[in-house]
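Here it is, the structure in full.
A single protein chain has been removed from this complex, and every other one stays in its place.
Labels for the chains are A and B, by order of writing; each one numbers its residues from 1.
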Amino acid sequence: MSESISEAAAPEVAAVGLPSVRGVGAAPRKRNDFLYYGLRNKKLVFGLGLELILVLVALIGPMLAKYQPLQTTLPLQHPGSQHWLGTDLTGYDMYSQLTNGLRESYLIGALGAAFAAVVGMALGFIAGWRGGWVDELVQMITNVIVMIPSLVLLVVIGSYLSSRSILFEGAFIGLTTWPWVARAVRAQTFSLRGREYVELARLSGKRPVSIILKEIAPNMASYLFLAVILLFGSSMLIAASYDFLGLGPSGTVSIGWILNQAENGSALLYHLWWWFVPPVAVLTAMVAALLIANVGLDEVFNPKLREQ
Amino acid sequence: MRRYLTRKLITYVLAFFVGVTLDWALPHFMPGDPIQGMLSKYNVGSNASYAALYQQFSSEFGLNVPLWQQYLNFWHGVLTGNLGVSIYENPASVTSVVFQAMPYTLALLVPAVLLSYTLGNRLGAAAARRRFLDNWVLPVGYIFQAIPYAGLALLVPFLFGSLWHLFPTSLGYSENLIPTFDWTFISSLLDHWFLPFLTVFIVSLGGWAIGMRNLVIYELENDSSRYLRALGASERVVRGYAYRNASLPQLSGLALQLGVVIGGNIVTEIAFQYPGLGSLIYKAISNEDYFLLQGIFIFIVIGVLLANFIIDLVFISVDPRTRLSMQGAAA
Partner (left out) sequence: MSVNVQNLSVAYRSRLGDVTAVDDVSFSLADGEIMGLAGESGSGKSTLGNALVFLDPRMKATGGKVTVDGRDLPIADNGAMRHKRMTEVSLVPQYAMSALTPTRKIGRLINDLLKSHHIKNRDEVLTELKRRLALIGLKEEVLGKYSFELSGGMRQRVTIIMSTLLNPSLLIADEVTSALDVSTQRAVGEMLLEFRDRGYVKSAIAITHDLSILAQIADSIAIMYAGRLAERAPTSVIVDNPLHPYTQALLNSLPEVGVRHDQALLTGIPGRPPSLANPPAGCRFRERCPFAFDKCTQTPPFEEIRPGHLVACWKVSQEQTAVTAGAGQEQA
């Protein structure tokens, strides 16, 4: 599982105060600047564009399907006018399965990212804000979680559960990936805590929660946004691994599950490429588009990274 | 020094404790009764013989004593290396079954991690701020990084095996060979090793390359690089310094990634039926061999802890800040 991507951009997104054009005289306003550079950043436009198309396919695609994902028709049909992406060994329509799998992937991506973001931000803010023993404790928990192999843990849990829901999978993914968010948010909060305006808010007797929400969080909004995008992509990849091993939600057609079926149905042996190549390509495109958009956004937020 | 090491040590001990406890607790507190599940396969006829069998299994697995004692017994087993008997490879012990599979997993994992890390770092650093190379490394890196392990574990054998017939796509060595130390066997091992290795290697490679590329760009834009340039240092020197600084976050990233790569390795082994721990997990699930599953979990946790310890040592030797803060505290 390339949860790897969560880490990719994390340590380097150091600039929190978003810089604008090196201020000579009156600099153009920041919001306009972001829009300007955003629309001209090829990576961002390409990544977002591709992602948008895929989201549309996930929304509209299943409606256009002629068959239900688990409706048996003629087996082993090549892609063609009757079955756009062919059928598998059982006679399931691959187009219908794939578009369904897209939906499932987005759903699990959103669920996993949401769980990880909530837990990670909460603990990260608390650790960074309170410091001291609270910080030590949270860091310790974070480091411990990182060292527990999540897939094996899920295998152990999963082998005892007779049925699993998509919510369970999302929660599991989120609860094993939050350390990345927590580490990053902690470090950022730590550095923001000493800033004058935060100091001022604290002296004026504001409650910590409101300082965090009103003063600190907005100042790392771009950073958090990037982190959530990465979590979204990695959750989709992790879910594909789980589903491939048969540990996914029961009774759902996901991309990982399709790959599992292809593996068990000897798709390789019989050269049934349409069974697994489109799902792999689509999932790769979904995640790659997110990654590319992410790097593009990073460049928009950080003028130094822009191509010269 | 003491403070740094103490904290690390506590983390390791705690992680081990949590791992072992989870491993013990999950089967006990999960819904369903493992013994009932096992017995349901035997089609036991009368209620009386069912009860007798249930009793026998309970005592055999040590489930007829209070929970806290079961927990202590489990710890005793873990610390003495006695993790019980594998159900499906009866009467082999869990430990011996795990040790048989371990070399295969290490043979995939260690070269794949080390090679993808070093090569990915070099590639990424070379691509940073060099338009031509970047135009290649970046897109390819994104695709590698975004491919699901399960997907690559199908595509790689499809291309290199089914289509081009270059490498075998399943098992650890030819079925008709008996493991001996001769060239036929070793070449068969290597032949079977290559594709699963390639799979794990490729996915990791993209991540390291892109991570390094981004880090080096940050480094090339920061003050110390600017100063070197302002003093007329050659681009080679400036990049060398940037690479060195960027290696530190990459190294701590390596520690974070271990669990991930291990997961990917498991998926890959299963797809290739490669006889390592991943495939063993698969067999354990399909044979409902819970002791084996518990045993594998423990060993993987130990492996992750050891690897983290090694990375820590390397980090200390590379990062002067960590090293000096340790010496400072000791002095």
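Basically, contacts are C-beta pairs under 8 Å (C-beta built on N, C-alpha and C of every residue); 3 or more make two chains touch, one makes a residue touch a chain.
Being a predicted model, the structure only gives us computed values, none of them experimental.
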| item | value |
| --- | --- |
| Listed residues B:Y50, B:Y71, B:Y241 or B:F315, member touching the removed chain | B:Y241 |
| Identified contact with the non-displayed chain, of B:L53, B:L119, B:A233 or B:I316 | B:A233 |
| Touching residues on chain A - with respect to the absent chain | 21-26, 28, 33, 36-37, 308 |
| Residues from chain B at the interface with the omitted partner, ascending | 222-224, 226-234, 236-237, 241, 244-245, 248, 318-321, 324 |
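To be clear about the criterion, only the chains that are shown with their structure count from here on.
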| item | value |
| --- | --- |
| CA centroid of chain A to CA centroid of chain B, Å | 22 |
| Chain B-facing residues of chain A, complex | 1-5, 7-9, 11-12, 14, 136, 140, 143-144, 146-153, 155-157, 159-162, 179-180, 233, 237-238, 240-241, 243-245, 255-256, 259-260, 262-263, 267-269, 271, 273, 276-277, 279-280, 283-288, 290-292, 295, 298, 304-305, 307-308 |
| Residues of chain B defined as touching chain A within the complex | 7, 10-12, 14-15, 18-19, 22-23, 26-27, 30-32, 34, 129, 131, 142-143, 145-152, 154-155, 157-158, 161-163, 169, 203-204, 206-207, 210-211, 214-215, 217-218, 221, 249, 252-253, 255-264, 266-267, 270-271, 281-282, 285, 288, 290, 293-294, 296-297, 300-301, 304-305, 308 |
